[in-house]
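Pasting a structure below so you can have a look.
For this view, one protein chain was removed and the others were kept in their places.
We call the chains A, B and C, going by the order they appear; numbering starts again at 1 in every chain.
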Amino acid sequence: MSAASSDAAVSAPAAPLTMAKAINAALSDAMAEDDKVVVFGEDVGALGGVFRVTDGLTAKFGEERCFDTPLAEASIMGTAIGMAVYGFKPVVEMQFDAFAYPAFEQVFSHLAKMRNRTRGAVSVPVVVRIPYGGGIGGVEHHSDSSESYFAHTPGLHVVTPSTVEDAYSLLREAIDSPDPVIFFEPKRLYWGKANVALPVHTGRIGTAAVRRQGTHATLVCYGQTVPVCMAAAERAAQEGIELEVLDLRSLVPLDDAAIERSVGRTGRAIVVHESVGFGGFGAELAARIAERCFYQLEAPVTRVAGLDVPFPPPKYEHWYLPDADRVLDAVDRAMSAG
Amino acid sequence: MSAASSDAAVSAPAAPLTMAKAINAALSDAMAEDDKVVVFGEDVGALGGVFRVTDGLTAKFGEERCFDTPLAEASIMGTAIGMAVYGFKPVVEMQFDAFAYPAFEQVFSHLAKMRNRTRGAVSVPVVVRIPYGGGIGGVEHHSDSSESYFAHTPGLHVVTPSTVEDAYSLLREAIDSPDPVIFFEPKRLYWGKANVALPVHTGRIGTAAVRRQGTHATLVCYGQTVPVCMAAAERAAQEGIELEVLDLRSLVPLDDAAIERSVGRTGRAIVVHESVGFGGFGAELAARIAERCFYQLEAPVTRVAGLDVPFPPPKYEHWYLPDADRVLDAVDRAMSAG
Amino acid sequence: MTLLELSARDREGATATAVRPAWDSEPLRYLDEHGAPVEGGIRPTPDTLDPRTLLRGYRALRFARAFDTEATNLVMQGRLAVYPSCRGQEACEVAAVHALTEQDWLLPTYRDSAALVLRGIPAVDALTLLRGAWHCGYDPKQWRTMPQCTPLATQGPHAVGLGLAAKLSGDASVALCFFGDGATSEGDFHEACNSAAVYQAPVVFLVQNNQYAISVPLHKQTHATSLADKAIGYGMPGLRVDGNDLIALGAVLAEAVDRARAGGGPTLIEAVTYRLQAHTNADDAARYRQSAEVEYWKRRDPIERLGRYLTATGALDATVEAEIDEECERYCERMRTRFAEEPAYHPDEMFEHVFAEPTPQLLAQREMIRAEYGSGVEGAAK
Partner (left out) sequence: MTLLELSARDREGATATAVRPAWDSEPLRYLDEHGAPVEGGIRPTPDTLDPRTLLRGYRALRFARAFDTEATNLVMQGRLAVYPSCRGQEACEVAAVHALTEQDWLLPTYRDSAALVLRGIPAVDALTLLRGAWHCGYDPKQWRTMPQCTPLATQGPHAVGLGLAAKLSGDASVALCFFGDGATSEGDFHEACNSAAVYQAPVVFLVQNNQYAISVPLHKQTHATSLADKAIGYGMPGLRVDGNDLIALGAVLAEAVDRARAGGGPTLIEAVTYRLQAHTNADDAARYRQSAEVEYWKRRDPIERLGRYLTATGALDATVEAEIDEECERYCERMRTRFAEEPAYHPDEMFEHVFAEPTPQLLAQREMIRAEYGSGVEGAAK
């Protein structure tokens, strides 16, 4: 183990840290601890990625541990699969959500199925980092939320942090996982800061986190909609409505227990995500809640999600994105029902 | 208009017809009526497709109207988009469900978005034929049900027939549509016969069909699970339980009215499809029903769907596929609830 | 001798379709970096060298540079969401547009805004995407110009479809498709080139090899010495040309477009050029390249080179230059005023063109949004 790795072991004093830097630190610490961890993708080397998330990794670990690839996502994904079969732990970056689409066949037909196909003989511990979501004024193809496609595909773990701590902890967990993990990075939250002492561990993949306790209704959310829901809960509290905010963190595996515990108590649930609502992951959440909490529900489970239209241009996205107002409207409907 | 087209105009006497032949007739009639309709894909020419669905089209209309392409799905899809922009009406075949994955980027980023991107200036009336589903003893990648990915993508119409009549009628509708239509063909039903007089018109895209009327519960299904649900309803009737079978036919647009009408009456709904259950299209259906029929529901909406595992090998698929027994178990749960 | 050498020897038995590659490190060229005809260079047809044609090209180059500079200013003033500059690549933009007739199709990338205005599209419409006002601001059918494509190489198959459609329709129109060097690594690039060759579709694939894909240099994109060599594998002509030499570009493109129009099938052209600016205004090129390299290429500026040649041949003088300066200034003036006024945006727009007819579900969502905001203008003010 290198010096860097023992650094990683002793926790640094809490300091203001952005999510982007926390992810960078998680990569760096993981690479220091295990030289089978390699990072590659488009512009992740000298440039440090278009979001600077891989900044300095090539300088620190060399071209063989963090390198730029030719511009070919299917090949990036397939190369990661081959390297994982050989014994490496590749962490690949898809530069933006929509640019992971060319790699779908590799993900759906191989990454997700290799373990099952080989009866467990071959595992492919690949981590796929995908910056996703809108709110950054990106032109088309730069603001998609594609988690629903992946969550519907058996064999993949799908996680997404909403806090700086989770960004670090979940990524370390993802890299340690023997299963392929799709790691969705809420790009709008990249620059949000928090005082965090690294390394930090916030729980296992598959566990949700209650961000705020409440009694009247549960806001089920993840990634970029967590701060939105926190803001909504803040305002609702001023009107005496106590909303519980449940940050799923992991879509697969899903923490059914945490959801039932919360909704079982509040009797009302509002599912909030940015991805297109129709056939989106929120549908799975709403369906499960309605089925499993049928007798506790005092109002229909409502969804606040991205509109069923292609993600709009920057001048329009504030209308598209779920915001606190839209969440509170849904809360009002839920409170006035039943 | 050519001779063939006037043939198509006068309805032939009812004769036993397979779904595969009905689709073939729909293609042939559409090509005869409009020479902008072209059919292409892998092996659709001389071979007539691996399922013989395009049998005879090249002989009848020539290499320029029905032709084999190089083996490249993204290129097939992108070529169709370019031809549609130019004024053609391409009907392309993806040889099997899983082999449409390489074309996803073209579908998600272009086919679905071109009209919206250009404010309606450019429409891309492409029909994408995808044989899907299991039950034919196919080895891996030959039995996927990928409709959920497409239904979650705004800008696409997604339809799937369960009867010979609908196969013909829906495909004609799809080819006439100014919007891109993903036409899922339930390959296990290809060889099912019915007495049909062509041409036949069974309704507009976006309308569901009640296949059997019932009062106790509604089975919401589409494609390959329609016959499964009909069989279940048959057996339930013998025990005095009258199940309504609603064949959606169109996932996008979705016939909310028909669903609410039925479930509003029966108060119970079981959603049945072959696609992986988790995050599948059934989740959208269950979520909508639970939200919109909240006060009419006497039992939780349950889902009977493909298991949350990669589609298994032929020797295992009978365990994977929803069958009448599994549907009836769900019906029992629904009937005993509430 | 190795089997490689052996098959190399047999290489002499090359057949007709076997197009020889242009992998000499020196691309096809007419002007040297000082704007003088280079010896051993190509011998263009008389009409390519017609002073009026060249002057028209020069005006277009100056115009493209002016437009690009103004757009760069606009993005710095926050009037555009993002802007990928084509500074240094203007010769490719001009040559491509001038090689086409009105009925031909052009398939631009995000980098090719200059080509849009050269085609005649008003600047506000051409820059709608980069302004963030909509995904595309012009009617692709009216201008026979597809929307600027961002998913790399995905426009390639569209060009094949347009070309094949023209061929099947018996039309003489050609589709010219832009790519960057990085895009040649994508599967769609391969599928498009291969399919176009099989269909013998009238398509010209023009790769602007500006040496970088954002930060990734060419040698990490290909191990070959020329991107044009890829043409050999498709059985199509492949040419490597100096992308900063408008005369050479014009000659090469004319040949390719004529061949396509005459039913001779597709051609792959690699135009060797350089991206003088960062990838976009959001990029920091200092992280991955030396200023010396940039200086080297500035000395090979496509505009200066042609300018010197035209001045030497007497086709260009101070008065004409002044004229051009004024035209450009007037154009940029108009751009500034047009971009100063912010149009009104209305949320209904999002729902208008998802389908030919909105679904009941979309109408319901539109109502929800209307209820939230009333008129979109307030919404925009939000």
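By our rule, a residue touches a chain if its C-beta (ideal position, glycine included) is under 8 Å from a C-beta of that chain, and two chains touch if they have at least 3 such contacts.
A quick note: this is a predicted structure, and the numbers were derived from the prediction, not measured.
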{"item": "Of B:F99, B:Y222 or B:F281, the residue in touch with the unshown chain", "value": "B:F99"}
{"item": "Among C:R79, C:R111, C:R144 or C:K230, the residue in touch with the chain that has been omitted", "value": "C:K230"}
{"item": "Among A:N24, A:T54, A:S109 or A:S262, the residue in touch with the chain that has been omitted", "value": "A:S109"}
{"item": "Selected from C:L31, C:L239, C:V257 or C:V354 as touching the chain missing from the view", "value": "C:L239"}
{"item": "Of A:T118, A:N195 or A:T215, the one touching the omitted chain in the full complex", "value": "A:T118"}
{"item": "Residues belonging to chain A that touch the chain removed from view", "value": "38, 64, 69-70, 72, 74-75, 77-88, 90, 102, 105-106, 109-110, 113-123, 154-155, 157, 177-179, 206, 252-254, 256-257"}
{"item": "Where the unshown chain meets chain B, residue by residue", "value": "42-43, 45-48, 50, 68-75, 98-99, 101-102, 137-142, 278, 307-310, 312-316, 318-320, 325-326, 329"}
{"item": "Interface residues of chain C (partner: the chain not displayed)", "value": "2-4, 6-8, 10-11, 13-15, 17-26, 28, 42, 185-191, 194-195, 197-198, 200, 220-225, 227, 229-237, 239-240, 251-252, 255, 265"}
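Here, only the chains that are shown with their structure count from here on.
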{"item": "Chain at maximum distance from chain C, centres defined as averaged CA atoms", "value": "B"}
{"item": "Centroid distance [mean C-alpha coordinates] between chain C and chain B, Å", "value": "40"}
{"item": "Chain A and chain C, separation of their C-alpha mean positions in angstrom", "value": "36"}
{"item": "Of all residues in chain B, the ones touching two or more other chains", "value": "74, 102, 105, 109, 113, 116-117, 154-155, 252"}
{"item": "Residues of chain C engaged with two or more neighbouring chains", "value": "134-135, 151, 187-188, 349, 354, 361"}
